[in-house]
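So, chain A:
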Amino acid sequence: MSDPWLPAMVVLSSLLPGLIIFFLAETRIRLRTTLNLTGALVKLGFIGVMLWGVQNGREYVFRHTVLPGIDLVLHADALALLFVTLSAVLWLFTTLYAIGYLEGAPNRSRFFGFFSLCVTATVGVAMAGNLFTFFLFYELLTLATYPLVVHRGTDKALRAGRIYLAYTLGGGALLLIGTVWLYGLAGQVDFIQGGSLSALPPEAAGQLQLIFLLLIAGLGVKAALVPLHGWLPMAMVAPAPVSALLHAVAVVKAGAFGIVRVVYEVYGIEFAQSLALLLPLAIAASITIIWGSLRALFQDDLKKRLAYSTVSQVAYIVLGVSLFGPIGTIGGLVHLVHQGIMKITLFFCAGNYAETLGIHKVSEMDGVGRRMPWTTLAFSLGALGMIGVPPLAGFASKWYLGAGALEAGMPWALAVLAASSLLNAAYFLPILHRAWFKPANDAWPDEKIPQRGRWETAPLLLIPPLATAVATLATGLFAGAAFSPLSWVELIAVREYLAWIP
Partner candidate 1 sequence: MTDFLDPLPWLIVLPLAWGTLAFVLGPGRGGRLAVAAIALQGALALQLAGQLIDSGARVYAVGGWGASLGIDLMADGLAVVMLLLTQAVALPLAVYARGYFAASPKGRELFWPLTGFLLAALNALFLSADLFNIYVTLELLGLAAVGLVAIAGGTQPVTAAMRYLLATLLGSGAWLLGVALIYGTYGSVSLAVLTPLIHSGAPLAVPLAAALMLAGLLLKTALFPFHFWLPPAHGGAPAPVSALLSALVIKATFYLALRLWLELFLPLTTVAAAQLLGALGAAAILWGSVLALMQSRLKMLVAYSTVAQVGYLFLLFPLATQVPPAAAESALAGGVMQAVAHGLAKAAMFAAAGSMIVATGRDDIGHLGGVGVRLPLTLFSFGLAGVTLMGLPPSGGFSAKWLLLGSALETGQWWWVVVMIVGGLLTAAYVFKVLRRAFLPRAAGDRVARVPRTLEFSAFALALASILLGLFGAPLLELLAVGRAA
Partner candidate 2 sequence: MSAALLYALTGAALFAIGLAGLLLQPHLLRKILAFNILGSGVFLILVGLGQRDGTIDPVPQAMVLTGIVVAIAATALALALARQLLDLTGQMRLPEDRSDAEPVDD
Partner candidate 3 sequence: MKAWRTALTALLCAGLALALGAAMLALPGFAVRLPGQVAANLDDSGVAHPVTAVLLNFRGYDTLLEVAVLLLALLGVFALSLHGSGHARPSAPAHPVLQTLARLLAPLMVLVAGYLLWIGAHAPGGAFQAGAVLAAAGVLLRLAGLLPAWAQPGRLLRGGLALGLLVFLAVAAAALAQGSLLQYPLAYAGPLILLVEAGLTLSIGLTLAGLYLASAGWRQ
């Protein structure tokens, strides 16, 4: 297989199964599962090859001209692979989880079809080699996710879907304007390390600032930057695997990743700094971090609390991006991965509580640790990681973010991080306290899966959160090891900054 096709294969490896699954009868469970898992594993295989190649300095580019001067480019560079790998790995787990979660539910073919499309869009977003391609997959993501959000078909779900669409399509429109404008100004804007816009004449600065605003506003919707975050807490009505996907793998990540690409590989971090774009971005991220955490404090609905937590946590990535300097970059990028692993754990667990015991609210969680120790253990690891407790994944992110803030000369961002961590603790630790230290109530709200044998719930519901919880621990504990997300991110950061350091 020749090199240009590898990125395309990565996209196709979920697209094709997805399309086939659409048209499978509801009852073809085995075939559907096989297709899903085969796709996921094949994708991981391709990614593995590319990881090895990129590590050794190779690049994989697929290019197809859509219109004159406009190319569809899939480009597997180190940054792309970071996100692709995350998505692919988490997709595997989420698929497993979803198979268990939806056992016996209606419309599964549709669900898994869109599920696969969603991941297709995500890997496309990850490997997009220019803004056009990025936008293409970004919108595809919107479309593929909508049916998942409204999957339950309840009024609430439909409402959430409507709001989701209104936000994301609106954001997409802004992004489109920005992109087209930029193309008009600078021609085809490929993502290259160090960015390419600094070559434009200085008169364009004003326009470029405006375009930046448009792009960030467009991306900020999916990244749930305040005040564009309204859809995210609404969307938590979706089934748990979807929430996991929205919050950890795909949607918010796509937004954040887009901001990463725009700052580093369209504008170039140095150029963005010279246009005075980074400080406003950092401020926006900081406001989001604090506001999301504050709102999370007041949610009794578990998934809603997690959703607001996402608002806050994803802004960490943006904050890291807006910190001028390699350490901040590392912090932001590594949080892209870490947040995904941790948040997916939390959502898996929230789904387990709901599916097993009918627990949807924090106030119903008293003593659940004894009933479901493994799930609660996983949840605890995720939550503590979110707070930034070492040696979990979140700690490494925060450490680099903090150091990056200082390096960038923005010590106030450190205060934001500290305050946010405290708020994180304030909304997560009470949950842990309830779960572990409070006696259970007489009965669970709606015990669906009785405790039998060794398993506290269905095995397929339990394995994924445990796996990701272990990953939460491992990525933090062994952050310094080769091939850890952190080391990979360091590789990226070196390349991004080498591009402009003479």
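The candidate set was assembled so that all candidates are chains of the complex that A comes from, given by their letters.
Just so we're on the same page, contacts are C-beta pairs under 8 Å (C-beta built on N, C-alpha and C of every residue); 3 or more make two chains touch, one makes a residue touch a chain; residues count from 1.
From a predicted model like this one, the values you see are computed outputs, not experimental measurements.
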| item | value |
| --- | --- |
| From 1, 2 or 3, the one in contact with chain A within this complex | 1 |
| Contacting residues of chain A [partner candidate 1, same complex] | 22-23, 64-68, 70, 72, 106-107, 109-110, 132, 135-137, 139-140, 142-143, 146-147, 150, 153, 158, 161-162, 165-166, 169-170, 172-174, 176-177, 180-181, 183-184 |
